[in-house]
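The structure appears right after this line, and notes come after that.
In this view, the complex is presented without one of its protein chains, the others remaining in place.
Showing chain A:
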Amino acid sequence: MVHQYKNNGYNMVLDVASGSVHVVDDLSYDVIGLYESHSIEEIKQELTAYDKTDIEEAYKEVTELKDAGVLFTEDCYEKYICEFKERPTVVKALCLHIAHDCNLACKYCFAEEGEYKGRRALMSAEVGKKALDFLVKSSGNRRNLEVDFFGGEPLMNFDVVKEIVTYGRSLEEENHKKFRFTLTTNGVLLNDDIMEFANREMDNVVLSVDGRKEVHDYMRPFRNGKGSYDFIIDKFKKFADSRNQQKYYVRGTFTHHNLDFSKDVFHLADEGFEQISVEPVVAPETEDYAITEEDLPKIMEEYDILAKEMVKREKNGEGFTFFHFMIDLTGGPCVAKRLSGCGSGTEYLAVTPWGDLYPCHQFVGQEEFCMGNVFEGIVREDIVKDFKATCVYTKDECRKCFARFYCSGGCSANSYNFNGTIDGTYEIGCQLERKRVECALMVKAALALEKETENEEAE
């Protein structure tokens, strides 16, 4: 399968199954479009605008790439992935719901102001420690273990976070494990001591901010209705700088109310943040802020604006990272990782304040997905089995999609919320993901070609 598209003046060709990316001239773009269904003679007849010798030359190049296994390659991974999915899995990551409570009242919160359809609660140190014991015990030979302090707002229970981290460190040596902790926070309670602790212990921090003040304040007010932007922004800047602008993300959500979200991304970049993630809200159509089919053309346009501007800024030495455009063309994850899903329900679980286990943070509060608890372990192996069974090859939409090696079949929670099954897709999310992959590849192409030109000029 080959996916070809034009973006920002570049003719892009993605060979889906090999992951190879080619930038081509107009002639070979047209030749590639006809290659599989036409002979060379037919192509010459079809493409009358080009010189016949040039067509032959381009055809030869395409054939060379095909023979080299980087164009028109077959997707031959299905058997491999199905076998891989059947392996015994271990748990390697936990999302700890340290606090089912929040000091903000964000309108789009899937945790419903932190409560996840349940009651307000804080995790005790005992439950947190049991969760780490469960993780160590369930992780087999896996050395790197990840623990995310999530909420609600985890800083509302920060003493317990500290106690859990100290306990985790005490387990590392004797169990040959390495904990990588992540903290997600809205910043309200952030202070110098917490930053100092986080910089010592947290592998990553995720700082929630939506972008422009008016956008942020509209969706992320305090419970009294007052906006939270002024309260958090300077603290986040200081935090990001204290981490040398690395190993953190400012993370925002855009909604139907700020479809011009590229401005929010640029705002965050202009404020000095270098690691930025701004993601579309996922919400039922009944919400006024939900993203709908009608919004898609505008959002696509915004991704294009963002991609173009990122190229420009990178060339000027003012580049920043946009999480959803991150693609590593020379490394990146292996095929097994790319096609077997995100790991929810198998390798990645969420833990509620009282110790119940769920397939991921988005399923918390949906009782039918409660898998067990940190004291007794997993008791619902049938749920593990269901999650283990899903991958890109179990979904017809994914089989046809060029982006399947980048999204791994999408989010099971989104699929469940929109289709009532974990083994489906969320169409709006899929359309946006495809656009992001296209933009991300264009950015890579533009920068690579720029560098090549610079090198040629230097020689």
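Following the convention adopted for this analysis, contacts are C-beta pairs under 8 Å (C-beta built on N, C-alpha and C of every residue); 3 or more make two chains touch, one makes a residue touch a chain; residues count from 1.
By definition in this document, contacts and distances are computed from a predicted model.
**Q** Select, from "DNA-directed DNA polymerase", "Phosphate transport system permease protein", "ABC transporter ATP-binding protein" or "Six-cysteine peptide SCIFF", the UniProt-recorded name of the complex's unshown chain.
**A** Its UniProt record gives the name "Six-cysteine peptide SCIFF".
**Q** Taking the full complex into account, find the residue in A:153, A:217 or A:347 that is in contact with the omitted chain.
**A** Answering carefully, the residue with contact to the hidden chain is A:347.
**Q** In the complete assembly, which of A:2, A:65, A:384 or A:401 touches the absent chain?
**A** Checking the options A:2, A:65, A:384 or A:401, the one contacting the hidden chain is A:65.
**Q** Which residue numbers on chain A touch the omitted chain?
**A** Looking at chain A, the ones touching the missing chain are residues 13, 17-25, 27-28, 57-58, 61-62, 64-65, 69-70, 73, 77, 80, 84, 90, 92-93, 95, 110, 142-144, 146, 148, 150, 180, 182, 184, 204, 206, 249, 251, 253, 277, 279-282, 323-338, 341-344, 347-348, 360-362, 405-411, 414, 429, 433, 437, 440, 444-445, 448-449, 452.
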